[in-house]
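Shown here: the complex without one of its protein chains, the others still in place.
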Amino acid sequence: MPELSLAQAEIIADETLKKGREIKAKPLTVVVLDQGGHYKVVKREDGCGLLRADIARAKAWGVLGMGQAGRELARRAESMPVFFTGLAAISGGKLVPLPGGVLIHTPEGELVGSVGVSGDLSEVDEQCAVHGIKAAGLVPETGE
Amino acid sequence: MPELSLAQAEIIADETLKKGREIKAKPLTVVVLDQGGHYKVVKREDGCGLLRADIARAKAWGVLGMGQAGRELARRAESMPVFFTGLAAISGGKLVPLPGGVLIHTPEGELVGSVGVSGDLSEVDEQCAVHGIKAAGLVPETGE
Amino acid sequence: MPELSLAQAEIIADETLKKGREIKAKPLTVVVLDQGGHYKVVKREDGCGLLRADIARAKAWGVLGMGQAGRELARRAESMPVFFTGLAAISGGKLVPLPGGVLIHTPEGELVGSVGVSGDLSEVDEQCAVHGIKAAGLVPETGE
Partner (left out) sequence: MPELSLAQAEIIADETLKKGREIKAKPLTVVVLDQGGHYKVVKREDGCGLLRADIARAKAWGVLGMGQAGRELARRAESMPVFFTGLAAISGGKLVPLPGGVLIHTPEGELVGSVGVSGDLSEVDEQCAVHGIKAAGLVPETGE
């Protein structure tokens, strides 16, 4: 039964932050959610801004909420700004359409959760999340 | 007094989803509201994103909230984006101006409720809702 | 992979309401949630009060939120009233500790979702939910 375990989520979070240190990213926050959009792991690095955990959650929750990865949401938000303003309200601030929100699939293709990273440029955030997911033997979907 | 019955709402919801399968739409969520804006029926297909029920509700609630169908709201939102940003907040996230929010009238022209569909492109969502309403012997108003 | 399907949720909801009619319960609303606490099906019978869908959701969501069934929550709420007032706020009104919130397990014992029923006495609500879950070949946990 594919369900994201705490052990897997720990690997994802730790490897995400490890990649951040390796590429000298700014202090990051990483959030790993299960398929239902609930926290498995949150880690906020020292010096990372106060809102970063909520932004990282909104990246991660948003991709599960819409069933579309961060880059796809970002593209759609550019062409439909009013709709995405509405989504911010509908979701109670739990959705933001940005790279760095990445869906997690099993190698067999089943959706098991998502990762959100915030702290540096969205592309850097995303790079770290992708590394983390792969390090756990799972498959990232960025929307690229 | 014409009031939308659960039996009618069931037909609308079932036929909406049936049309979705027929045209190979992505997994859909359908919400049917009565004239007071309260749930009669919600159905979320397997694999449909976590926020889709709230989006479908916002499509359906919004058209009752404004007394104008989804396409009309969408046109107005383009020319009055700040107003619709305000509406998102005023309604507490219960309104989104998009095709796929469809008013339900009796053949005699009385308003009895609304349908909201979310999951695929708004035009596809709307097509399914229109089919569902007609299948129940009622009259859809899309705002076209 | 045990995941509550829309087809299963439909059986649960329909059989819940069928039992309600059979025992001449007041008009009911039934909500079926998946394991993540998200709507699969909502059905509100004609004449059922405006808040019933939110109450039924709070019964269903609350048992998933706490991992404890409705009767157990009701017993705990009696001895810990301040805590449960806090839970109402923490959950944003998504939890109410009452019979009629029933966990759904597979025959193998895996948690796959929950049912909430509201409209009549809590014991009557629960009786209908239990019947619905069994009719779908699944196993209810009421907390008794």
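The letters A, B and C name the chains in turn, as written, and every chain counts its residues from 1.
Simple rule for what comes next: a contact is a pair of C-beta atoms (placed from the backbone, for glycine too) under 8 Å apart; a residue touches a chain by one contact, two chains touch by 3 or more.
What you see is a predicted model; the values in this text were computed from it and never measured.
Colleague: Could you tell me which displayed chains border the chain that was left out of the figure?
Modeller: Counting the whole assembly, the omitted chain is in touch with A, C.
Colleague: With respect to the chain omitted from the figure, which of C:Leu87, C:Ile104 or C:Val130 is a touching residue?
Modeller: C:Leu87
Colleague: Out of C:Pro2, C:Gly36 or C:Gly49, which residue would touch the omitted chain in the full complex?
Modeller: If we include the chain that is not displayed, C:Gly36 is the one touching it.
Colleague: What does the interface between chain A and the hidden chain look like in terms of residue numbers?
Modeller: Touching the missing chain: residues 3, 5-6, 10, 29, 36, 38-46, 50, 53.
Colleague: List the residues of chain C that touch the chain left out of this view.
Modeller: 36-37, 61-62, 64-68, 81-83, 85-92, 95
Here is the rule we go by: only the chains that are shown with their structure count from here on.
Colleague: Starting from the mean Cα coordinates of chain A and chain B, work out the distance between those two points in Å.
Modeller: Measuring from centre to centre gives 30 Å for this pair.
Colleague: Where the CA atoms of chain B average out and where those of chain C average out, how many Å apart are those spots?
Modeller: Averaging C-alpha atoms per chain gives centres 26 Å apart.
Colleague: As a quick test, compute the distance in whole Å between the mean CA positions of chain A and chain C.
Modeller: So the centroids are 31 Å from each other.
Colleague: Can you list the residues of chain B that touch 2 or more other chains?
Modeller: Expected reply: 50.
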